[in-house]
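This structure is in structure tokens; I'll ask about it shortly.
Right, subunit A next:
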Amino acid sequence: MKLRSAALAAAMALAGATAQADVKVGMITTLSGGGAGLGIDVRDGFMLAVQQAGRDDLEVVIEDDQRKPDIAVQLADKMIQSEKVDILTGIIWSNLAMAVVPAATAQGKFYLSPNAGPSPLAGKGCHKNYFNVAWQNDNLHEAAGAYANDTGFKNSFILAPNYPAGKDALTGYKRFFEGEMAGELYTKLGQTDYAAEIAQIRASGADSVYFFLPGGMGISFLKQYAASGVELPLVGPAFSFDQGILQAVGDAAMGVKNTSQWNKDIDNATNAAFVETFQAEYGRLPSLYASQGFDTANLLISAMGKADVADADAFRAALKDAEFDSVRGKFAFGDNHHPVQDIYVREVIKEGDVYTNKIIATGLSDHADAYAADCKM
Partner candidate 1 sequence: MTRETWINVASLAVLLGVPLWALMADEPFIITLATRAAIFALAGVGLNLALGTGGLVSLGHAAFFGIGGYAMGILASHAQSYAPIMEAPFLIEGTKSMPVIWLVAMVTSALAALAIGVLSLRTSGVYFIMITLAFGQMVYYFAISWPAYGGEDGLSIYVRNGFPGLNTLVPIQFFGLCFVILCLVLLLMNAIHKSAFGLALSAARQNETRVLSVGLKPYHLRLVAFVISGAVTGLAGALFADLNRFVSPTMLSWQMSGEIIIFIIIGGVGRLFGPVIGAMIFILLEHTLGGLSEFWHVYLGALLLGIVLFAKGGLIGAFAGREKAHD
Partner candidate 2 sequence: MTDVVLRTDRLFKSFGALKATNDVSLDLRKGEIHALIGPNGAGKSTLIQQITGHLASDSGAVSLMDEHLTDVGPAERARKGLGRTFQISSLAMEHTVLQNAVLGALGQRGNVMAFFKPVMKDVRLVSAAKAALAQVGLAEFATTRTADLSHGQRRQLEVAVALTLKPKAFLMDEPMAGLGLEGAQQMIGLLTELRKEAPILLIEHDMDAVFALADRISVLVYGEVIATGTPEEIKVNPEIRRAYLGDEVPA
């Protein structure tokens, strides 16, 4: 397994030692096919932190799930049965997380989620060994709803793809938004043409539009929205405005507000160093996903400093403490092991030739998620 040896070699070379690894991490993430960009960012962010820590007692095994749930399950079995890892991490997509996490935690492994946060895992299906380092899926949408109130929007048109994460998104927005709904649409997953939806928006009499269309769907929507001449203010979650895809949207994204728990201009030393070293190492600006990968690794490393992974209870407590320097500034876990954090509102700007974001407001402060109460842990 070449990837694995490369990762190992990197860790070893930095550590300059050949001692037996004490903590073994299995990373299952998407490295090929559609959506590979996200997995690559998480991996790179994670490995940057591992390198910087320079610990010789940490080994990372990386595998590509091809964004297929059955492959992810199979890799998890492999990590647990053959590699005998202590901790799993890396999954990008909610549906893959739902396939892997319950079984992995049931077998006594730790799982640290660097991206996906499906609601069942935050509520009824929470588990003591499951820690989400990114967000619960609804969080960014809730912050967008709150921001819409703050801005004075009274009548929103909202749309998302017709699948569970899409429904969570619109539910999340509505949970905080106090105004009226001018319209609510579920589009086909993977849809690339939004002319009909945009015409609906134009005719709806809304004063604002909220959309959750991750990946290529968002790129298509933004370009088509810009060309349509509809000038209602647009708000979305960070996923459609991430560093990786913003360049592909171009001018069409300029000025659009989006919600995120991280941005490269968050003012703290860890973040500044992260942005600088990531750029130096990989030759591109870090994305939201890279920041989540970086935080995930640092959380893990902080826990390794306080407890032995073999002592599950102590290690779990160390993870729960979350005593690491997050690129987001303050970071804490709620009782359901999901983040309690600030969620910001960003605006797309242009720095030289590069499209990026700057923070313009705080959407929600010390925000936890809506499902924590359902979690019996």
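We adopt the following convention: contacts are C-beta pairs under 8 Å (C-beta built on N, C-alpha and C of every residue); 3 or more make two chains touch, one makes a residue touch a chain; residues count from 1.
On how the list was made: all candidates are chains of the complex that A comes from, given by their letters.
Source: prediction; values computed, not measured.
Student: Determine, using the touch definition above, which of 1 or 2 touches subunit A in the complex.
Tutor: 1
Student: Show which residues of subunit A lie in contact with candidate 1 when the two form their complex.
Tutor: 1-3, 31-33, 36, 63-64, 68-70, 73-74, 77-78, 81-82, 94-95, 98-99, 102-103, 106, 118, 162-165, 167, 186, 188-189
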